[in-house]
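Note that one protein chain of the assembly has been removed; the remaining protein chains are unaltered in position.
A and B are the chain letters, set down in written order, and residue numbers restart from 1 in every chain.
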Amino acid sequence: MSSDNENSIKFSSMRRKLLMGMAALPAAPLLSSAGLFSTPAYAQAPATAAVNTTGLAVTDTEVTVGILHSVTGTMAISETGSVQAEKLAIDQINAAGGVLGRKIKYIQEDGASDWPTFAEKAKKLLVNDKVAAVMGCWTSASRKAVLPVFEQYNGMLYYPTFYEGLEQSKNVIYTGQEATQQILAGLDWVQKTKNGKTFYLIGSDYIWPRTSMKIARKHIEGHLKDSSVVGEEYFPLGHTQFNSVINKIKLKKPDVIYAAVVGGSNVAFYKQLKAAGIDLSKQTLLTISVTEDEIDGIGGENFAGAYSCMKYFQSLDNPNNKEFVAAFKKMWGEKTVIGDVTQAAYLGPWLWKLTVEKAGSFDIDKIAAASAGIEFTKAPEGYVKIHPNHHLWSKTRVGQAQPDGQFKVVFETPDLIEPDPFPKGYQ
Amino acid sequence: MTIPAPKSGRTFFLRPQDLIGIIVLAILLLVVLPLALDNFRLQFVGKYLTYAFVALGLVLCWGYAGILSLGQGVFFGLGGYCMAMYLKLEASSVENTKIQSTPGIPDFMDWNQITSLPWFWEPFRSFGFTTLAVVVVPALFALILGYALFKRRVGGVYFAIITQALAAIMTILIVGQQGYTGGINGITDLRSLHGWDIRTDSAKTILYFVCVGLLLGCILLAYYVKSSKLGRILVAMRDKEDRVRFSGYDVSSFKIFVFCLAASLSAIGGAMFTLQVGFMSPSFVGIVPSIEMVIYTAVGGRLSILGAIYGTLLVNWAKTSFSESFPELWLFGLGGLFIAVVLIFPNGLAGLWQSYVAPRLGPLFGGAAKRRAAPPSASPPASGPVAPAAAE
Partner (left out) sequence: MFADYSLAELGSIFVMQGFAGLILFSVFVLMALGLAIIFGQMGVINMAHGEFMILGAYVTYFTSQFFLHFLPSLFNIYFFVAMILAFFASGALGMAVEWLMIRRLYKRPLDTLLATWGLSLILQQVYRSVFGPREVGVELPNWMMGSLALTDTIEVQINGLFVMGLTIAITIAVALLMYKSAWGKQVRAVVQNRVMAGAVGINTEKIDRNTFGLGCGIAGVAGSAFTMIGSTGPTSGQLYIVDTFLVVVFGGAQSLLGTIASAFTISQAQSTMEFFLSGSMAKVLTLLGVVIILMLRPQGLFVIKVRR
C-alpha cells in the first residue's frame, strides 16, 4: 500500500509541473484538458479530472476537507475531543500517503454551540470552500440544522456522536451508534447478569434521552422476561438538584437505575447519588451518557462501580487501540482521556479515505454509493463496517467505572450489531 | 431629558434629518450591501436584520418608555415558531412523509408517537392565519403579561427579572414538550412557502429584500409612534411617571401598548428569521439570546431608532468575524462591549454621532442643524439619566 502511494505522489508532482506550464489557461478548461491528456499516460495515478467531476476542492496534490465543531460556547467541552481525534486521523492518513495520492488539508470552522452558525458554516464549507467531506457536529440539534444544507448542496458529513436514530441520509455517515445498538444489548446483559427486573429510567429532558428511554421501555416491557419500568423521569438541561428523585428511587428500590443525564446535571446527579448513600457497587446503575470525558468532571470516586454502555472504552485491550491511545496521547498530551465519541470521530477520516479509494473518486454521489460495505480493520474499537443505511456495524460493550476514571470492560457482544435507525416495534 | 422640539420643518411625522437617515439606511441595505457582498455574506446580513426588528422594539419600549424586557427572545421565538409551524406543515405533505407511521404530520411528531395533528397546529395550514398569528399571538401574550404587571405598577428591575424568568420557562417548555414543538432540535428542514422553494439562493435574496422592506416599514412605524403625542407621553412617563399619572393619564395602558408593539415587532423579526435561516429552535428563545438582543439596542443607542439597526448589524458582524478569526477573544469582546456601552457611551453609537459627528456636519446642511444637534443626548454620559428606572 505504501509503495503505491509513493508512486502516486511522484506522479502527481510530475503532473503538477505539466500543469504549471499551462497556467495561463482559465481554470476549468485547464482541469478537464489536463485530465484528457493525462488519463492514458498515468493510468495508475488518478487524474484530478477523473476523480473529481463536480468541482470539489481537489488538486493534484491536495484534497480539502472541513472540520466543523464548536470550539467556543457550552458545547466546546464535549466537542474538543472530536476535533483532536479528527486531526490525528488526518495526520496519520497524510503520513501514510494521503488519499488517492493527495494530502488532506483541512479547514476548521467553529460552530460556536449555535445551530444557525453550524448551518452557515456548513454552507460556507460546501459552497465557498468546496470541501470533499466534512467531519463534524456533535449534538443532534446541530446535525438537524446542517442536514438540509448537506442534502441541498450535496456534501458528505461524518457524524461521530451516538444518537437517537430515526434518521438516514445519503449525505451522512453516522460513525457513532444509533440508539438501539447502544441500548438493547446492554439491557439484555444487565438483566442476565444482575438479574435486573425493575428499572428506573432517568434522563435530561430533550430528544436523545427521551427517544432512548422510549426504546429502553419497549425493550424492557416487551422483550425482557418479567421486567418492568417502575419510574421514568426527565429533568431540564442544567438541573442541579436531584435529592427528590433520589428519594423516589429509594422508595421504589429498582434493581437497575438506567440513566441518560447529560452536561452539568450529570455531575450533580452522581455527586448527590453518592452523598445520599446509594452505593454504586451495590446498586446497579447503567448509563448511556457517561464516557471517560464526563468522568473527569464527575470525579472518578463519585462514579466508581457504575456501568456504562458504549461501543468503545479507552481501556479496550487490542493492538489497534493501544496504538491509537499512544498516538493520541503523543499528539495531545498524557492527561487527555478518550471517550466513545472521540473514537467515533477518529473513524470519520479513515472511513472516508477507504471509501474514496474504493470508489476511485472524490465525487459525493460515488462515495455515497460506495460507502456500503466499507470495512475498517484498524479501528480502535476493533472492526467496523458501513451498513447500506450509512450507520456502522459495531459491537456494544459494557464497562464498569474504576476510581481512576477508566472503565473495566465486563461485557462485549460476540458479534457486530446491525444498525437499525428505524427500529420496528420500538417506535 | 428634553423632549425633541416638535414641528420644526417636518415632512409628515419625520424631521428632515430622520428622513435623510432613513434614506441613507435604505440605500445601504437595498443597494450598497447587495452589490458589495456575495450571496453568502448577504444572507448573514439578512439574518442580522431579523434581530434588528427586536432592537427596534426595544428602542420603543426600553429607550422611550423605560421598560426593560429581558424576555424579547420569547416574542422573537413565538413569531418564529408560528412561521415554522406553517412551513413545517407544508413540508410534511403526505407524499413527503410516506415512510412515517402516520403520514402527513411533521416528522418529530411521528417519532413521539403522536398520531394526529394537535388542534393548535391545525390553523397553521392557512398562510393567512399564520401571518396574522405572527403578529397577534405575541401581542396577545404581551397584553396579558403587560396587563398583569403594569396595572400593578411593576416596573424597572422587577419587570426585567420576571421577563427573564419567562424566557427560562418558555425554553424549558419548548424543550420538554418535544412532541408538539420539536424539542431542543427545534423545527427543522423547512422547504417551501406556497410551493416556492425558500432554500435556493435566489429565494434567499428575495427574502432579504422582503426583510429589508418590512424593516423599513417598521422603522417608519416607530418614527410615527415616536413623533405622535403617544411618544411624548411615553418619554414623559419614563422621566416622571407620577407627574404624568397626576396629570390624568392612564400610565399603564400606554406601557401595555408599547410593550405589545415591541412584542409584535420582535415576532415579525422571528418570522423572517425562520424564513431566511430555514429553521427555528429554542436556542433563540432563552435568557442568553434575549439579553444579547438588549445589547444590540444599547450599542446602537437606546434612544435612536436608526442607531439600533446599526448597532445590531455592527455587533453581529463583529461576532461573526471575531468568532471566525479569534474565537477565544469573542466573549471578552462582547463582555467588554456591554461594560463600555454602559460606562463610557450610554447613548451608544447614536450618542457618539450626535455629540461628535453631527455638530460638524451641521454647517453643511445649514442652520437647521443647530436646532437638532442638542437633543436627545445633550446630557453628558456620566451623569446622564439614561436609565429611566433610576428616576426615583
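Here, a contact is a pair of C-beta atoms (placed from the backbone, for glycine too) under 8 Å apart; a residue touches a chain by one contact, two chains touch by 3 or more.
Given the structure is predicted, the values throughout are model-derived calculations rather than measurements.
In the complete complex, the hidden chain is touched by one of B:16, B:34, B:104 or B:156, namely B:156. Within the set B:258, B:295, B:308 or B:349, the residue that contacts the chain not displayed is B:295.
Mapped onto chain B, the interface with the missing chain covers residues 68, 70, 148-149, 152-154, 156-158, 160-162, 164-166, 168-169, 172-173, 176, 242, 287, 291, 294-295, 298, 328, 331-332, 334-339, 341-343, 346, 382, 385-390, 392. Where chain A meets the omitted chain, the residues involved are 74, 76-77, 80, 205, 232-236, 238-241, 243-248, 250-251, 264, 266-268, 271-272, 274-277, 293, 295-302.
Throughout what follows, only the chains that are shown with their structure count from here on.
In this assembly, the C-alpha centroid of chain A lies 38 Å from the C-alpha centroid of chain B. For chain A in complex with chain B, the residues that touch the partner chain are 71-72, 109-110, 112, 114-117, 119-120, 123-124, 127-128, 140-141, 144-145, 147-148, 152, 166, 205-207, 210-211, 214, 234, 236-237, 422, 427. Interface residues of chain B facing chain A in the complex, by the touch rule stated above, are 40, 43-44, 47, 99, 101, 107-108, 111-113, 172, 175-176, 178, 183-186, 188-191, 199, 277-279, 281, 283, 323-324, 327-328, 330-331.
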